[in-house]
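Here it is, the structure, as structure tokens.
Below, a portion of the complex is reproduced, with chain positions unchanged.
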Amino acid sequence: MNDSLEDRVRAVEDKLAIFHLIASHPPAADTGTDRYYRDAFAADGEMDLGGGKGARGNATIGALVKTPEHQAAIAGGLCHFAGLPRVEVDGDSAVAISYLQIITPDRQAAPREVPGHGSTTGFRIHRVGANRWELRRGKDGWKVVRQSRNPALPGKVGEVIMAAR
Amino acid sequence: MNDSLEDRVRAVEDKLAIFHLIASHPPAADTGTDRYYRDAFAADGEMDLGGGKGARGNATIGALVKTPEHQAAIAGGLCHFAGLPRVEVDGDSAVAISYLQIITPDRQAAPREVPGHGSTTGFRIHRVGANRWELRRGKDGWKVVRQSRNPALPGKVGEVIMAAR
């Protein structure tokens, strides 16, 4: 290790800053907090939702969680669940792969009981897949330049991961 | 950055200490290890399970996993699954938002096979939602002062997250 102690501390801080940015996504999505997206994305940042769908610009991306559709999803019980991300920092750029589940209450199943844990009709994984985040460090810290997501459908998870290399 | 290198290292250690505390919860819950709760919670720490249910005091909270109900849940196959937490430290206080799934074997479904991954009847998400942890640093390190959890039911996830701000 030839890096200075300060460089090493900064490398650790960078990783944790990107963890924080990814960990802050589910609470923002599940509460419709557009400010998160405006802060986390670069002004010209992109969100690629696949199939030609997406949005460009941090304000436009933030506005997505204020749409009636997203608000209806929240009202129905919406839960974004983020796994442990893989983050690789290279100077002022970084690429992260994170897995994400979108979970909703299962309203069609019969209730079941787990001892000491109450009775529920359970929850349903509506989507799961890998997200790729491209980030850049600027004067205001790390910002998302591009986020792509691919569902766990045949060949899809790999697409976004392979592109991350 | 005007913080000293030592302050910056301490900030990183604080984050990872709280990650560790949250990551240690599922193994303790799934094995009925009351010692975890006694160590992790402050002597007068509170667990708010929602709906007016909860417990106060680290010994009382720890005792919950020794009840016949919890032991029966473990015997039936119990899996707590923690996502990536969002941790904000402010001096000697911290607030963390972590998502948690409670998963059990699905005993009613027909077995299905995944090539190279055997045949199972699958697993069922019994509960999922956001936990809010309020922590305080004392002479024995970080301790949980209050834990609240809200299931991913309409409006519930947001309740606990909004309260964390």
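Each chain carries a letter (A and B) given by its place in the written order, and its residues are counted from 1.
In this text, a contact is a pair of C-beta atoms (placed from the backbone, for glycine too) under 8 Å apart; a residue touches a chain by one contact, two chains touch by 3 or more.
Keep in mind the model is a prediction, meaning the values are calculated, not measured.
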Number of identical chains in the full complex (with 2 shown in place) equals 3
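The definition used in the following text is that only the chains that are shown with their structure count from here on.
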Between the Cα centroids of subunit A and subunit B the separation in whole angstrom comes to 20
Within the complex, subunit B is touched by subunit A residues 5-6, 9, 12-13, 16, 19-20, 22-24, 26-27, 30-31, 74-85, 98, 103-105, 112, 114-118, 120, 122-125
Per the touch rule above, subunit B residues touching subunit A in the complex are 5, 8-9, 12, 15, 64, 67-70, 72-73, 76, 78, 83-87, 97, 99, 101-102, 104, 124-130, 151-158, 161-162, 164
